[in-house]
Structure formats: structure tokens, C-alpha cells
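For this depiction, one protein chain was excluded, whereas all remaining protein chains were kept in their positions.
Letters A and B mark the chains as written, and numbering starts fresh at 1 in each.
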Amino acid sequence: MINNSPYFRQPASVRGVMLKVLAALLPGLAAYVWFFGAAILVQLALCSAAALAGEWAMLAIRKKPVWLFLSDGSAVVTAWLVALTFPPIAPWWLGIMATLFAIVVVKHLYGGLGQNPFNPAMAAYCLMIVAYPQIMSQWPAVGFTDFSTQLTAIFGPDRHLDAITMATPLDALRTQLHTADARATVAGILGSHATFGNIGGKGWEWVALGYLIGGVWLVRQRIITWHIPTAFLATLAAIATIASLANPAVFAGPVFQAFTGGAMLCAFFIATDPVSGATTPRGKLIFAAGIALLTWIIRTFGAYPDGIAFATLLMNLCVPLIDMHTQPPVFGHKKDEEEDKKGP
Amino acid sequence: MMLKKLFAFNGGVKPDYHKGESNHLPIAAAPLPAELVIPLHQSIGGVPHPLVHAGDCVRKGQLIGGPDGNVSSAVHASTSGTVKAVEPRLMPHTSGLSAPCVVIEPDGRDEWIEHAPVPWRSMSPGEVRDALRDAGVVGLGGAVFPSHLKVNPGKLGHLDTLVINGAECEPFITCDDMQMRERPEGIVKGAAILRDLTQAKQVLVGIEDNKPEAVAAMRAAVERLKAERIEIVAVPTRYPAGGAKQLIRVLTGIEVPHGKRSTDYGVQCFNTGTAYAVWEALELGRPLISRIVTVAGNVETARNYEVHFGTPMQDVIALAKAKPDSDRVIMGGPMMGYRMPSAAVPVVKATNCILVGSKALFPPPPPEMPCIRCGECALACPVDLQPFEMYWFSRAKIFGKAQEYHLFDCIECGCCAYVCPSRIPLVDYYRFAKSEIWARENEKTAADTARERYEFRLAREEREKAEKAAKLAAKATETKAKLAAQAAAAAAAPADAEAAGAAVPPEPTSTATNDPKALIAAAMARAQAQKAVVHPENVEQISPEKQAEIAEIEARRAKLREVAKAAQPQEDQ
């Protein structure tokens, strides 16, 4: 085999990158299990198995080296993101279908690893929330961790969910603010229920904190750069601050926005997907700010429980354009660009 | 000493340096081999033309390859001996192709040609440049750009900063390090010469801070020689700090873009080895015939050797004793070096290091995965490129787009491929794209020349045709006029010349066109007709013999005319 310089290589690999991403999800996952029970682990296992099966089948059909790609860990990362954004007590087939859609359609039909223009997990989420809005809104109540009930919810046959589900804070805000009750305010709704916690929903705020810790570790490991998380959270917080200052009764504050729903997961694990995201430093800032803006709009005015999935897909569409227009100046050409801007 | 403000370049990597393996032993002289193979083309620019023939005796330092124009550099015999051949030999180049070399069998006396110091202080800048060119001084950092072209104060008439590059950032290589430790005075003196030639305000010698001994030795030499405006600066160790543009950036903050002359920015950069060679060439009058070469990698005792150009690499490797599992020879370092087609290729001016490789030391790359656009390469790139975009377009052979992403700014340092988690041989794609673009550009120039020449030929043919047609038309008019004149002469004879002259003109004008050429032809015909009219005047008195002779000639002429007439239409086709 012909091999030219460099003859040295850093011992980095795609598998290493993916394993670190999975490791960074663990703190959030631990909080998840603590507050919401082990159902999420069942979902993780189901989705991972589905992802690997789908990946294997597609690699075999596409005549690619199966073991090389199966062991790169990218399918498992997709599976975990699907599982973590879906309700943990969703029926077993939902996560499996979503994962298969993500792997087979969104990833492999577009050319496999590194080629998909859309974030597979978010595309799967969008498909499922359009197809099964009811199931996708059934989130478990915090503290209800009885595993056998959760298993029944997942595998059936009879799903008695009323006892174990409750509205998420985001859901509660939307439904109650949108109803005719003109007296409903953000503070009133969030204060009405003990389980909404202090920041972003009891339990959820801890999960979000776990993601934040894992995410910061990823930044320190140089797996992701600071641009996307910072721009995402800063934009979301800025918009929320302005809106809530303008009308605190209708718009939730920045801390709530950042720590509720999938915001933290999106900031560090979803928007940072390098394949479907922007790659230039300035592009990353614009990309993440765009997701944050769309997320806030969909959360506040839309009909869906959370906005990150749609926001991410919409911004995925803009990536080529963003990248093209945010190319960083090349060594020695910085002056040229300044002169270009000034014009002749 | 005041701490100098340093600048940083983006990107870069920190590979294992492996410098300690070869810098603990002093520089040793490599013995002369049984046969020296000296390639004529050892620098950027034109191929020097051979000045010796098989059988010639040469002495050490004798010119054997004359520079081809100004962008070229001379080549000299590394020792005294007999020229065995001037023939193509395998070059130290990855292609495995051959190029003309002078093969010398050393006589063992190692006898110098007469040489004397060059009085460069009293010479004009142009003369000094010629002297450096004829001494074969080229950049010894590996790029082998002819140094005389760089000894230039630039547009401003003086340089702000002359950078002497002793950074030596590539792993394994220690030849500059050892030269700075052992021969700092020559380097400092060379730097002082270059400072005077370029009229630089200051000289900054940049040395990576992993070479404290070299820094100390160089500082001591500067003090000892009381060299003015020369400062030794330790720069942070980070590959590729030794890239000329990166070092200029680190020391001065100036970024010289690709394709621009650094003198236009008031800076210039020479390698320490080059400074030493300049000193040798000018102060000692010795041309460049040897250099210090690091032999490292998969060998028992890595070390630096002073090697004569033309020495086969395998002879030098034998001194360091290659380990049995060695499987390749690399010229240069592990990041940018080139695989040699054979260990028998000669050491040339570009050979800063002979790196012996093995599967254990440089394992074959793991399977290449698709690019996941993680952006690691962009973070590592010292010239702020987006390597994955360039890769994408090079791979898809969309070369125009690759160029838009500044492919030609790439210095092929290998940082991107070094960090790539997908283990993509990125630099290979850039090399491929670059050589493909160059080839296409050449093809395009050739096609444009061909088109131009073809169109010129068509135009020329058109013009020739028009000229021929005009000539033919003229001839036709002439013949017609002659016939008319004959008729007129027959009618008016033996009239006087005036009458004939008056009678002739109406005939041609009635047939003549408006074409000026035809008019000229008609005028000429008139003159001839007059002659014809005049001619018969003295016919009456001539003898019958003469008459017969004239008739004979006329008959012959008529015949010729007929033949010509018959030929004309054919020619016209």
C-alpha cells in the first residue's frame, strides 16, 4: 500500500470521538434514571439494537465494510439521541421505528456516515411527533420510578398512563397560556405545581445540568468547540430575557428556557453534530443562534411540545449557505479581505 | 535581555519529537563513497547544463553544472576524481524517475580546485548574487530555492527584519540543531553577511525552545563576534513553527500571503544552514559541495553526518546501521518527507534528513473512514484553511472549487492528516489535486498556443492566397495588354511612337477594373507595350541571319508563354 507523509498520526479515530460523546451523555443519563426511573435504559437498549441492526443491513446492502463502520459508534450515538429526546415510556416500537428511520433513510439513503445533510435523530423526532403527537407528549411524572409499571407502558399490553404521566413545564405553559384563561401567567402556571421545580422543571433541570457537565467536558476534550453551545444558549437566553422583560406574564425567563426541554441536549449534543452542522467558526455561531431563535419561536408560538427538532432541521438546510459565506480568512489574506470589503 | 514580544500562528500540532536520538553525538564526516552520483537538477528553477564529459578529470569544487539562466543554481564536483559518465540516474524523488547526473569516481586525494574569498564588500549587489549562484548556494531547509534570488532588499531598498530559521520543527531532524551547536560562528557570520546584503535593520534568529543548547551556543557566538543587530530568539515549540511563513509570523507578526514576495513586506527568511553556506561561499570561496544530514529513525545510532553531495543514501545509512526490519527510506522528516524509490539514490542539497522507516515506527495508516466534518483539520491548519472542504473537492476532482478554497496556500505540512480521526490521507489528495491542476494549466497553455498558431497559419494562408490571386490578375492584365498592344501595333505600324502611345491606352482602360493592383499592372503593361511598339523600328536594317535568330527566340518564348498559360489555371486552383 502506498503511504506518503505524514507518517505520524495522532491516535484519534471516529470511534474514539463517538465513544467520548457517549461518555459525555452519562451524567445527564444518570440524573435521568434517578428522577424518572430505569425506563430510559430500556429505550436506550432498544434504540441501540435497532440502530446497529439497521446499520448492518444498510452496510451489507451498500456493500460497505460492515465491521469497520458498525464499530465506529456513530449509529449508537444516533440511537441514544433518539432515545433521550423521546418519552421514556413510549411504546417499544416507537423508538425502534424512529431509529430505523434515522439510520436507514436519513443517514444511509443520503450516503452514510458523513454524508447526511440532516441530523438523523432530529429528523426521526420530527417524523414521530407529526405521526404520533399523542404518544410523543406522554412524559412520565418526576419521582415515579416504578420499573414494572414503566415496562408495562413500554411493552403493553395495556398502557394505563394517566397515573404516571404529567404535562412537562413547556406543555403546561403552552396549553394554559393558549387557553382562554386570560389570567394565566408564567409565574402562576409554573408555581401551581410542586413538580415544576425551581428552574426548568423538577428533575429535568438536573438532567439538563448533567448534559451541561458532559458538554463542557466534550469542549475540554476538543471533540466540540465552544461556538455552538455558547451561541445557542446565549441567543436563547437573550431572546427569553428581552421577551420576559417586555411581558413577564406571557414569556418565560432565560434560565427556564435554557434548562427545560431539550435545550441543553441540543446545545451540546444535537446542534454540535458536525456532519449536518456548520463548520466555520462564524458559521457555527450563526447556525446555533438560528436554532435558538427558531426554538424559542416554536416553543412560544407553536403547537409542538418542544422546538429543537424542527429548529435544527431548518438550520441544517441553511448550512451550505452559511458555510459558504463565513469562510475564515486564510493566512496572509486577512488584509485582502478587509480591502475587498472597503471596495475599490 | 529584553524579552521579545512573540506572535502566534493558528493551528499546528505537537507530535513526538524524537530529537534526542540524534543530537547527543557530534557531527561526523561521512567517508567518500566509491562513486558519487551528482544530479544536475538540485534546486528550484532551470536544469543546469553539464560542463564535463565522461573521462574528464575534475577537482573538488569544480563547476560541473552551469546555471541555466538566472533562476537556477550551479552544481559542483564534491571531490576530485574522474567523470565516469553523464547519464540519467535514479533521482531522490518519490516518482522513481531518472534525470541527468554526473557520475564521479573519486581519486581519494580530495583535492580542491583553486579558490579564494569573494571580495563581496566591494562588489555590486548583482555581482554578489552571481557569485552566490555560481557557488550553488540554495535554501538548505529543504525547499532548495536559489538563495541568490532572495538576497534582495526588496522594493523599499532595505528590509525591516531578516529572519534566520533555526526552528527545525520536524521530528527526528537535528542537522540545524547540531550545526548551531558546533558551528555557530559561521552561521552568525553568514547572517551578518546576509544582513548587510539585504540591508536589514535587524536579524532575528528563531530557534525552537526545545533546543536550549543551540540557543546558548548561538548567543555566545553573537557575543563573541560582537555581531550587531543580531538577536537569538527562542520560539515556542510547535510544529510547523519552522515553516518560513510561520516563523516570520511568530517573530514579526507579519503574514506573508501565498504567491507574494516576503521582501514586499520588509522581511526575508533564510535557513541557518544556508547562512553558513553563504559565509563559506563568500568568505572562504568554497562552493556548496556537502551538507549536514541527520540519519535517524529505525537505526542503531542516529547521528548527524557531513555528507558530500552525490553520496548514495545507503552508504550513509550503513554508518548508522539500519535495523533489520527497516522497510523504507524517507528524505526529510516524518511529517513532510518523501519516500525514496531506493536507498541507492544520492544525497542532494535538499537532503536534510535520511529517515529510515519500519512498520513498527511508522505503522501503515488504519483504514480511511468518511470525513465527518469534525473540523479538527481546520483547527490544526497553520494557514487557516478549511482542509476538509479542499479534500471534498479534490476527491471529487472539482479542482476549480478546491482552488477557491485556497488549495495553493496549503504548505503540505501534514497537520490535517496528523489529527484526522477518519485517518484520511488529506495531503495526498492535495498533492494529487495540485499536480493535476498544474498539468491542466500546462495543457491549456499548450492548447492556447496551438490555437493561436493554427489561426495564424490560416490567416497566413489566406494572405498568401490573396497575394497570389493579385499576382495572377496582374499577369492576366499584362497578357491582355500585350495582346492589345500587338493588335494596335499591327494596325498602326509603322507609325511613330507617339501615335502608338496614344492608340494603346484606351484598350486596357476599357478592360481594367477599379482594382488599384490592376491599374498598376495596366500601367506596367502600357510601358511594356510602348517598348514593344518601339522595338520593331530597327528591324529593317538587320541581316537575315539575325532575323532568323530573332524568330527562333520569339518562337521559343511563345512556346514558354503557352506552357505558362496552361500552368496558370492549375496554380489558381
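Throughout what follows, contacts are C-beta pairs under 8 Å (C-beta built on N, C-alpha and C of every residue); 3 or more make two chains touch, one makes a residue touch a chain.
What we mean here is this: contacts and distances are computed from a predicted model.
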Omitted chain (choose from "Sulfonate transport system permease protein", "Ion-translocating oxidoreductase complex subunit B", "Phenylacetate-CoA oxygenase subunit PaaI" or "Probable membrane transporter protein") - UniProt protein name: "Ion-translocating oxidoreductase complex subunit B"
Which of A:64, A:159, A:222 or A:334 contacts the chain that the document leaves out: A:64
Listed residues B:29, B:360, B:450 or B:550, member touching the removed chain: B:450
Residue among B:228, B:264 or B:368 that touches the chain left out of view: B:368
Touching residues (missing chain, whole complex) on subunit B: 41, 91, 93, 95, 97, 99, 365-369, 425, 428-429, 431-432, 434-436, 439, 442-443, 446-451, 453-458
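Here is the rule we go by: only the chains that are shown with their structure count from here on.
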CA centroid of subunit A to CA centroid of subunit B, Å: 56
Subunit B to subunit A touching residues, read off their complex: 9-10, 13, 15-16, 94, 171, 245, 249, 255-258, 260, 330, 332-339, 357, 362, 364-367, 369-376, 378-379, 382-386, 388-389, 405-406, 409, 414, 417-423, 425, 427-428, 431
Subunit B partner contacts - residues on subunit A that touch it in the complex: 1, 3-10, 12-14, 16-17, 65, 68-69, 72, 74, 112-115, 222-223, 225, 274-275, 277, 279-280, 323, 327-334, 336
